[in-house]
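One protein chain is absent from this view; the other protein chains keep their places.
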Amino acid sequence: MILILSQSSMEPTTEEVMDCLEALGEPCVRLNGEDLDGDAALRFRVEAGTADLAFEVDGVELPLAEAGAVWFRRWLHERRAEISPSLLTAQDNPKLDYELRRHLTLESRKLSDFIFSRLAGLPWLSHPHRASLNKLDTLNRAAQAGFATPATLVTTEREALRRFCETHGTVITKPAGEVEMFLDGERSHFLFTTTLDLAAVDALPARFAPSLFQEMVDKAYELRIFYLAGECHAMAIFSQADPQTQTDFRRYNRERPNRMVPYRLRPPTEDRIRRLMADLGLETGSLDLLQTRDGREVFLEINPVGQFGMVSKPCNYGLEKKVAQLLMRKAADGRRS
Amino acid sequence: MKKRMERLDDELFQPLTAAQQRRITAGSTPVTETPITLRETFGEVDDYIRDGDNE
Amino acid sequence: MTSSEPNTAGAPREPVFALFACCIPVKGARRSVVCDLQRQSFQFIPNGLYEILTEHAGKSVAEIKGFYDHEYDEEIDEYFTFLLHHELGFWCGEPDRFPALDLDWETPERITNAILDVDDGSRHDYGAILGQLDDLGCKALEVRCFHRCTLNGLRAILEAARHGRLRSIDLLAGHLPELTPDALESLAREHPRVSRIVVHSAPEQRLMPPLRTGVTIEYRTEVIDSPRCCGQVHPGYFVVDFETFAEGRKHNTCLNRKLSVDARGEIKNCPSMTRSFGNVREVSLHSALAQRDFAALWSINKDQIAICKDCEFRYVCTDCRAYLRDAADLYSKPSKCTYDPYTAEWQPPADMPAGIHTKGASE
Partner (left out) sequence: MDDDRKDLFERLTPEARELAPVGYRFLHASPTRAATIMRLVESKHYRAGGYVCASFRKPISKCCRQDDEL
């Protein structure tokens, strides 16, 4: 039996893995973050040295105890309390309102951590506590694993940035953490990768909040690689031809989507990826690399909860089935040990 | 036997007419951006996952 | 840049033209096409260009021109300009990094799509039928009401799909005044599984603009009152996408993993065929599916079908095995297709009065 931790909405990949498990004859049970929010009746008991966990849906208890392996696919949108409208009837005290929301967020994280700790004895694929990497640390480790990496600078000083530009030419700025999308009513604001030439640098104030800059690498195409238990599944994304997606393929061009095709990595690159993922203690994840015009591969970043639908479908890699098979092997190994 | 090379502006190689092409099927509106890519790209890192720190 | 040793062994070779893996050439008797599976479209090309793209793949333009003794330099330049303009390929310095698309097709569902026919004599237990389709993993259903169907009649069918595994329901229903655009739009909103509604025998032809969710509602004047109307083959039914293209290599693009229940409840490959595998009131869909030759027709692909095997559309066209040009030959071309791949012309549509019923092939 495979336990899938997921979200209850907009998860075609979760559902396809469930179909693959069914076709392979392996039962599974899905637990969604929303089950903490009322989708299920919940009962955690810690008494006289025993702790037990129960989720009941339509009067039937979810068979968590039968799980032989856990797949951490997603969980819940933790800050949902923070982005909902005010919690106070009279919206007179925004600071109090925020304190309440922040506490609700931390409360639900504590309960989630309790659930995860109860499952610690099982083999996992992906894990919430290893689901967030530090971009700068990863860049450093990638270089140690033998990857070419773009020169990176975090600074508050315009002068430091100018010197950096003088040596590396046009630079890009991007979040130190994740690409963010700010909902603003009818419009959304995206913190995509953006280029800065010397003129744009001069227009900045002498000091600013710590910001991350990187040399802009002249790319022929991008590589997105889904790594799963030692195997690399690579896809090339041709975002260069289209000015809209040149700096960040996420800025989708709906009329003529970027070309996405299977890519065969060179063996040395695959070895580097395996070394790096082992160093980070990750069994799965998505890596973003760039292929430069003069044929060099440059490492950009890793997303530990790698999305594979985006690579699996255009390249027909059947990754949903591969994930299902890996989970079954883990459950089988778990039973033997 | 080497193939004779025809010119592309020949009537034979012009696209089908719009009426002919109008797809009556599900595929009528090509889905260039499937729910997967939209959701996966942006929903890639939800907060819980991003926080990760378990102080 | 902390660079490691240069990745390309030696200087990168002179770039050669490479098709993107999702752009696949298909040869026809008189002309060929390049199928763009990602952007779901195709371009006609001369068979000469097909030869260049296949037999001379990976060669430089100069080598290709040389092979043809420089008789067609102009045409060859025109070809590559055309291919680049439509972004079907790119100049590639390392062709061995870009493998072809693996066209092995697999899906976990035992049944991917189903047809359920209804007429004024039908007494279907929708809950039972849809429940069994769910167990088989079916995700797409087309319900064809040949009679004039009421809103409540449609609602009863859609109710049975609530909470299930279906992701798409296409409805075909005979016209009644109550089936107004507003009524159908609210029906679609009430049941988001509905992807498409076609009202036949309508007083006037009308195609409504798609809803924000992409759902389309259409009124057609033609009368669709029996399975005999099925089997139409024309570009309106072409599909250019990876799954259908890959499935079409080794499977029948209409019948593969399809299960049908006709208006009388008989379980068939398709309602237009006469062979029944039992009535749904007595036999389960599972046991019908388990019968040895239920899947016999699933593997008849276009390369085995006369004339279709020479047609450039064979991997974008969905087949029909019920209405055949020669009813006695299971591998003959669909009778309702009017295209001649040897002259690349569409004959005027021979008006097939709906009454003529060609014997089901597997009788």
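Note that the chains are named A, B and C in the order they appear, and that numbering of residues resets to 1 at the start of each chain.
One rule holds for everything that comes next: a residue touches a chain if its C-beta (ideal position, glycine included) is under 8 Å from a C-beta of that chain, and two chains touch if they have at least 3 such contacts.
For clarity, every value in this text was computed on a predicted model and none was experimentally measured.
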Notebook entry, point to check: Considering the complete complex, which visible chains touch the unshown chain?
Noted result: A, B, C
Next item on the list: Could you tell me which of C:213, C:274 or C:347 touches the chain that is not displayed?
Entry: C:213
Notebook entry, point to check: Considering the whole complex, which of A:63, A:94 or A:175 touches the chain not shown?
Noted result: A:175
Notebook entry, point to check: Contacts of chain C with the missing chain: which residues?
Noted result: 112-115, 134, 139-142, 144, 162-165, 167-168, 170, 172, 192-193, 195-196, 198, 200, 205, 212-215, 220-222, 224, 229-237, 239, 241, 243-244, 253-254, 258, 270, 318, 320, 349
Next item on the list: Considering the whole complex rather than only what is displayed, give the residues of chain B touching the chain that is not shown.
Entry: 17, 19-20, 22, 24-27, 31, 33-35, 38
Check: Residues of chain A in contact with the chain that isn't shown?
Finding: 8-12, 14-15, 18, 30, 32, 34, 39, 57, 173-176, 182-192, 194, 196, 204, 208-213, 251, 254
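As a convention for this text, only the chains that are shown with their structure count from here on.
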Note to self: Taking the mean of the CA coordinates per chain, how far is chain B from chain C in Å?
What the structure shows: 16
Item checked: Gap in Å, rounded to a whole number, between the CA centres of chain B and chain A -> 24
Note to self: I need the residues of chain C touching at least two other chains; which ones are they?
What the structure shows: 39
Notebook entry, point to check: What parts of chain B, by residue number, touch at least two of the other chains?
Noted result: 32
Note to self: Please output the residues of chain B touching chain C within their complex, sorted ascending.
What the structure shows: 2-8, 10, 12-16, 20-32
Checklist line | List of chain C residues in touch with chain B within their complex | finding: 30-31, 39-41, 43-49, 51, 67-68, 71-72, 75-76, 78-79, 82, 168, 170, 195-196, 210, 214, 216, 234-241, 344
Check: What does chain A use to touch chain C in their complex?
Finding: 16, 19-20, 22-23, 143, 146-151, 215, 217, 236, 238, 241, 256-257, 259-264, 266, 268-269, 294-298, 313-318, 321
